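Pasting a structure here, questions to come.
A single protein chain has been omitted from the complex, and every remaining protein chain is retained in its original position.
Moving on, here comes subunit A:
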Amino acid sequence: MQRRSISASLWLCTAAAGCYSGAASTSDGPDTGATAATDGTTDAAPTTGEPTTGEAPPAEECQTIDLSPTPLRRLTRAQYDYTIQDLLGVADVPSSALDGLDAKVGTFDSNVVVPLDTIGVTSLADIAEQVAGAADLVGLVPCDVQNLAPDAPELGACVRDFIRDFGARALRKPLTAEEVDRYVGVYDLTRALAGETPATAVRQVIATMLQSPYFLYQVELGTGAPDERGWTPLGDHELAARLSYFLWNSMPDDALRAAADAGQLQDDAQLLAQLERMLADEKARRGLGAFAVQWLELDHLDWVEKAPHPLVPEFGDDLREAMKREAADFMAMVIRDDDARLSTLLTAPYSPVPDELLPLYGLAQPAEPGAYVQLDPARRAGLLTQVGWLATHANPGQSSPVLRGVVVLESLLCTFLPAPPNNIFPPPPDPNATTRERFEKHSSEPSCAGCHTFIDGIGFGFEGYDAFGVVRELENGLPVDESGTLRGYGITEKDFDGPVELAHLLADDPVVRDCVAFQWTTYALGRILATADTCQVADLQDRFAAHEGDMRALLGDIVTSPAFRTLVFAAK
């Protein structure tokens, strides 16, 4: 039944019962339930009705798979940067003007909503010119364009070859003759201007390609007229791009393009072979790592502030990046080098701790490069006990059972909460009480308890970590109590004592397993999963269960699924 969670509206508590508080908003960004929830809001949606805990909607019979429409997706900033790096070898892409242009699908970066306007297009043009101006043309252009005489006879053919071959990489598809001619036109026009040279004209061609819609968007047109459902199979190169942006956050490489050219990706075995090859490539750390960071909302570290801490006098970019890197690398290592099990991800007493974070773990001995650091198994178990996650979801100077509880509910249990009501009075800091004592009011007041038995029951499990995720036994001189109760939609209520027990409960729970399949599928498709997708997601959840939570198998099931290989026209 849990797998129906995709279409379940997870009302754990009425919106009228509130008192969702105590947490300063530490976050940004659209669609972040955890953060929206920290805001004092009410009347978000219906405010009546009883909790519907544990009641899944009627299971549908999944005879056929339906899919919701495929939106046109513009590259995210990370995808844009990585693509330019891989295409041109430019290490440092000057794309800071794209700050704030990325939107979210769920917690994941995906530009499906907002069109580009003048500022965005202008910024992209500027970046394209800068990058093209800095690119090393040697190796890109098949002749020595920088030293040939401007009237050298071989230039014409050389430039045309360059446009055809480089263009196929930049635009992620073979160019038509008409398209080649257009880019030759840019070359010719530029070349004819006083003060320009063949090399600067080639740079203008590159700059143009970096502004092409085929570069900036994941253009998907399919391979023929859509059927009555609006479906058409993705083209070979469109499928290659989906695969590479999913796994690498970047463009296809030559081997993947060759496989697409040969039509091999339409075959499941060949597609899976490409998946394995691509996972083995170092670039897979980008795509797998980005999933981890966005899933657990560690991208909030970009703006989370912290009060000074004995171990961290100043919370700088290095530390923030190290926190993201630990989670990202851990995900990549579990999938690529370890057993790829969800249970390992959530319970392993080891982690690739970056050197900068060792003091927060109370450790001194750095890991071998690319290896795990063994952690105290009594205190650390998997992703949710990493300092980065604990620090992100905490207040500047104190832990936050609310923030941590909400993220577990939303990211791991796919249990979404209504917004809290008005007139919230967070428990004030009290030097003579623990955080838990202050927040226990939630559960003792009926108006708060509706949600907070769920939120705090989980969040209290992390009270043995301070605002930086450092282990503590005392708070304000009082012993911390890290016992709690796991409750959530479709979950059998279970008591636990401490984060390690909680981590194991989560790792064993089918609701978590289904939710993780849901999250990976959302990330892979870069779009909202709608009711129409229920059977597709349920099928992937079933397969994930059959593979006992093997994420590597899940990735294979996702890329060979109809949803991943089909374009569904978004038409009224």
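Note that a residue touches a chain if its C-beta (ideal position, glycine included) is under 8 Å from a C-beta of that chain, and two chains touch if they have at least 3 such contacts; residues count from 1.
Definition applied: contacts and distances are computed from a predicted model.
**Q** Match the chain absent from this complex view to the correct UniProt protein name in "Energy-coupling factor ABC transporter ATP-binding protein", "Xanthine dehydrogenase small subunit", "Spermidine/putrescine transport system permease protein" or "Tat (Twin-arginine translocation) pathway signal sequence".
**A** UniProt protein name of the non-displayed chain: "Tat (Twin-arginine translocation) pathway signal sequence".
**Q** Taking the entire complex into account, which one of A:T208, A:S244, A:T392 or A:T434 touches the absent chain?
**A** A:T208
**Q** Which of these, A:A241, A:A328 or A:L502, touches the one chain of the complex that we don't see?
**A** A:A328
**Q** Which residue from A:D151, A:E228, A:E282 or A:D317 sits in contact with the chain not drawn here?
**A** Going through A:D151, A:E228, A:E282 or A:D317 one by one, A:D317 is the residue touching the chain not shown.
**Q** Which of A:G139, A:P153 or A:G195 sits in contact with the chain that's absent?
**A** A:G195
**Q** Decide which residue listed in A:Q274, A:N395, A:T434 or A:T566 touches the omitted chain of the complex.
**A** A:N395
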